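All protein chains of the complex are present and in place, except for one that has been dropped.
Order of writing sets the chain letters: A and B. Residues in each chain are counted from 1.
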Amino acid sequence: MSFDASAKRGGHAPDRQDRTFWGRLAGWGPYHTLMRLATASPRRQFLILAAFPILWVLTQHLGPMLQMLRVSLTDAYPVAPGVEQSFTLDNYARFFGDSIFWMPFFRTLTFAGVFTLCTLLITYPVAYFLARHVSRRNQMLFLLLLLIPFWVGEIVRTYAIMILLGNTGAVNLVLKTLGLIDRPIPFMYTSFSMGVGIVYLTALYMLLPLYSALEKLPQSMNEAAADLGAGAWTRFRRISLPLTIEGISSGCTLVFLISTGFYATPVLLGGPSTTVFAETIAGFFHVAGDEWPTGAAFATIMFAAALVITAAFQKLMGALRKGDRK
Amino acid sequence: MSDQTPLVRIEGLSKHFGDTVALDNLTLDIAKGEFVTFLGPSGCGKSTTLRILGGFERPTTGRVILDGEDVTRQPPEKRHVNMVFQDYALFPHMTVAQNVAFGLELKGMSRSEIRRRSEEIMSFLELESYASRYPLQLSGGQRQRVALARALAPDPALLLLDEPLGALDAKLRGQVQQELKSIQRRTRKTFFFVTHDQEEALTMSDRIVVMNKGKVEQDGTPEELYFRPASRFVAEFIGETNLLSGQMRGTEGDKVVMDWENTTLLGTAPAGIPGKGQPITASVRLEKLGFSAERPQTANAVQGRVVGKTFLGSRMAVQVAVGDGDVLLKAYVDVQTGQSVDDDLIWIGWEPDNMAVLND
Partner (left out) sequence: MNDRPELFRGNRIFLACIYWSFVLYVFVPLILMVLMGFKDSKFIGFPIRSWTLEWYVGVFADAEILSTFGYSVAIAILSTLISIFVGTWLAVLLEGRKFWGRTIIFGLAVLPALVPGIISAIAFRIYARWLGIEPGMGAIVWAHAVHNVPFVVLVVMARLSTLPRSQIEAARDLGADPLISFIRITLPYLVPAILGASIFCLLLSFDDFVRSFFLGGYEPTLPVLIFAMLRSGMSPEINAIATVALILTAVVGIWAERFTRRMNKDS
């Protein structure tokens, strides 16, 4: 057994072909030179690692948003040949000028807020049950059961709701069979059907943050509170709720942002009285030509509003959490 | 390479992390074939030294010279240095044999050479029967041996070991200590071992460097450190000891004379002779104190009263109150010899060579 380094080095050169791939690569001149140049200093190594991803997020993630903003400030896009493009705020002014534009805008925000609240109220007990009343071993199974439908796409699920709520749908059939109604209730094309659909689509994004927040709560805390004489409602209000505010906050933010962005679901489930802003925006892109800047401006307004609302909401939640610690 | 030039030369090495100084101007030589242990509490700079030697950190100032070559700015893959990691860092998706062969492949060895060399090293560490197992299927001790085999396989000039026994249970640890020492002797490799466990350091090392707050406290053989600690830190960090606070009176030949509890004691001063009249502290190990009913023949002797006894199995720890009764000396009594310490008044004696005056 030889452990004498000097005896070994400079021994017979190994047969190149018999080396492993990685041995050949590491010893291959051009690769070696390239790696030496790339790793010459930690700084250079970092730049090589960072250049592509930073360039990507700037041009592909930020780029589209900035370009949208830029187009929203121009009077014509795409620019026709021979026409001078100029800066304007008209597209934004147009929004406030006509109730046909700002009505759907406020309707969208209201709907998104209400649907978010509904989703929270529906999924909180579900998440609570999963995290606190199901044994560890079964939790994943119970959760997976809920995950399956959510792998199915937006359009297919929207269609499923259409079948459920239609005049000849399942709900009306059941009600009729039970003798509760004579003629079908027109659920479809109302804000109700839209709500059912949107809650159906977003529930998972609320459920998962809530579940992971609740799962972290030790059972002993509830028992301790019960031991001290706290009833079910007090336990929930004083223990579970404050400690899961983070989950509530991120779930609501996510669901709110997603809800404001739905296009197909309101088109299919909603009616003329429930037109949402996404449909207004989309309208500007169905016709070719100079409506694009207006559409871009409206999309920018929408995004800014959604961001401001979620930021304010997060701040409120943060204050609530801090207030509770005191 | 002649044996006079050191294998590793560390020159003025410092490492700052922001405002904290992890390593403060360390200068040190390591000879070929030495088993050097860096010992100290966490945050003392021992691991930083190891990581600089391995190439995972760059020092703020100073140089590392390996085999006559300045490697301070070389990345880890270029150095003839290999490391056994604290958590072993075995690659979970590779078998034992693939783990061991990893470094050999990248050295550009041919397949047949790799096979020969890994088989050789695996049989040396008695791992042949585990060659096709995955790290997760091994016990802690076996993983530790695989980590050692993997680090030894590329035949490094210097082997770094980062608390490699920390994850083992106490019983196994003693056994592995012996194994490691014998492997080091048989391979004649230079081992740079880092630990906070003083017992481990004493058992295995040729040489121990005690570190504290980024600086070297003492550098010597285990015997030197144990019986002639240079500082209070070393005396207290390694083993259990009696610290005697007295006053420097003068010298007598190469011995130091000190006043302590109305007695005159003789001792050594490995860390330098202090000035006359200064308050000084001396250290004497528990096992160097002897008991007798009559005044013993040793140069140092005091009388005291037994105030407490603790049974420790093969021996017994005895506390003796000396002087006015406020000073306690601790000593061991062999239970087998049946030495009686039941008498109230007892004599304690020790030789000057066993008492070291510390550098506070």
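Convention: contacts are C-beta pairs under 8 Å (C-beta built on N, C-alpha and C of every residue); 3 or more make two chains touch, one makes a residue touch a chain.
Note that the structure is a prediction, hence the values are computed from the model and not measured.
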item: Missing chain: touched chains present in the view; value: A, B
item: Which residue of A:Ala76, A:Val134, A:Leu217 or A:Ile245 touches the chain not shown here; value: A:Val134
item: Residue in contact with the excluded chain [from A:Leu173, A:Met221 or A:Leu316]; value: A:Leu173
item: Touching the absent chain when the full complex is considered, from B:Gly45, B:Pro59, B:Gly103 or B:Gly239; value: B:Gly103
item: Touching residues on chain B - with respect to the absent chain; value: 54-56, 75-77, 81-83, 85-87, 89-93, 102-103, 106-107, 150-151, 154
item: Interface with the unshown chain - residue positions in chain A; value: 22, 25-26, 35, 39, 45-46, 49-50, 52-54, 56-58, 60-65, 67-68, 71, 77-78, 122-123, 125-126, 128-130, 133-135, 138, 140, 142, 144-157, 159-164, 166-170, 172-173, 200, 203, 219, 222-223, 226, 232, 257-258, 260-264, 267-268, 278, 281-282, 285, 292, 295-296, 299, 302-303, 306
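By definition in this document, only the chains that are shown with their structure count from here on.
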item: Chain A and chain B: spacing of chain centres that average the CA atoms, whole Å; value: 56
item: Chain A to chain B touching residues, read off their complex; value: 1-6, 8, 14-15, 18-20, 22-24, 26-27, 39
item: Chain A-touching residues of chain B, taken from the complex the two chains share; value: 1, 75, 80, 105-114, 120-121, 124, 152, 155-157, 187-189
